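All protein chains of the complex are present and in place, except for one that has been dropped.
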Amino acid sequence: MSESPTDVTLQDRAEIAELFARQAHAIDGGDAAGWAATFTDDGRFVSPTYKLTATGPAELTTFADNSNSGALARGEQLRHYMSQTVITVVGPDVFRVDGYLIIMATSSGGARVDRSLVVLDELHRVDGAWLVHSRTVFNDQAAMAARAVAQEES
Amino acid sequence: MSESPTDVTLQDRAEIAELFARQAHAIDGGDAAGWAATFTDDGRFVSPTYKLTATGPAELTTFADNSNSGALARGEQLRHYMSQTVITVVGPDVFRVDGYLIIMATSSGGARVDRSLVVLDELHRVDGAWLVHSRTVFNDQAAMAARAVAQEES
Partner (left out) sequence: MSESPTDVTLQDRAEIAELFARQAHAIDGGDAAGWAATFTDDGRFVSPTYKLTATGPAELTTFADNSNSGALARGEQLRHYMSQTVITVVGPDVFRVDGYLIIMATSSGGARVDRSLVVLDELHRVDGAWLVHSRTVFNDQAAMAARAVAQEES
C-alpha cells in the first residue's frame, strides 16, 4: 500500500468506518461529550434545515445532549445509521466524506424511519486520528418540502 | 495478502463497497449516466418483478433517469442502501456479490421504507476497475405477493 497524501488507505477506511460507528453509539447512548470528542477542537456541525451551527466541544456536547434528551422525552430511542460513504482526498491529512444517514426512532409502540439525510464531512487527521472538522447534514424531508413550495410558486 | 485469482483481497472489498456507494449517490442524485457508467459496456440490469431488462449505457441511463424522475414527480427522494454483501470468486476478474438493498423514500411528509430487495451481481474487473456486468434484483414484496397467491391456490 502506498501512503502518498493522495491515497485513501485501507487503514484509513477502517478507522473512518469505526469513527462513524463510535459516533452513533455515543450520541444514541447519551454520551454527548464522547460524541463531541469525535470532532476537532474547532469542529463544526451545521444543519441548514434547522439553521443550526454548533462549534467546539461545549456547543457540540449541548447539541448532542439536546438531541438525545429530546427524543427520550418524546418516548423515543434514536439510532443513527451512517453508510454509503465515498471518501476523497482533499489534501494532506484532509479527507472529504459523502455519506447517507438514516435515523431510526423506536418508541414503546414500535420502530420507524425518522429521518433521511445526506452528510458532507471534512475530516482532519490530528495526532494520527481522524476527526470531524466540519459536518453538514442535508435533510431530505426539508429538501422535498422546499421543492414542493418552489413548484407551487412557479 | 496473496493475490491469486481465487482470493477476494481487502483492496477488492474496499473498491466494491465504494462502487456500491457511488452508485447510490449517482442514481439518487440524478446522475443517471454516472450510474450507468458503473456497468460494463454490455452491462445488464434485470428486474424480474417489473419484467424489465436494461442493457448497455443508453438503456441503463434511461432506466436510472426514469427511476429518479418518477420518484421526484411523486414528491419523493429515493435513497439506495446496499449492504450485507457476500463476495465470492467466480473466475479470474469475475466476482459474484449477494447483497441486500433497502430503498428509503422521503417526501415533505416524512421518511419511510419504500422497498426491500435482494441483489445478485456479477462484477467484472475491466482495466483494473470493478464494474457491474449483470445485476438482478429480487423484490421481497413481489415474492410475498406471489407466495400468498400460491398458498391460496394450493
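Observations on the structure shown:
Lettered A and B in written order, each chain numbered from 1.
Here, a residue touches a chain if its C-beta (ideal position, glycine included) is under 8 Å from a C-beta of that chain, and two chains touch if they have at least 3 such contacts.
Fair warning: this is a prediction, and the values are worked out from it, not measured in the lab.
For the options A:T62, A:T88 or A:S107, the residue in contact with the chain missing from this view is A:S107. The missing chain lies against chain A, touching residues 10-11, 14, 18, 20-22, 24-25, 72, 75-77, 79-83, 104, 106-113.
Contacts to the hidden chain, counted on chain B, fall at residues 10, 13, 83-87, 98-100, 102, 112-116, 140-141, 143-145, 147-148.
Quick note on the criterion: only the chains that are shown with their structure count from here on.
Taking each chain's centre as the average of its CA atoms, chain A and chain B sit 25 Å apart.
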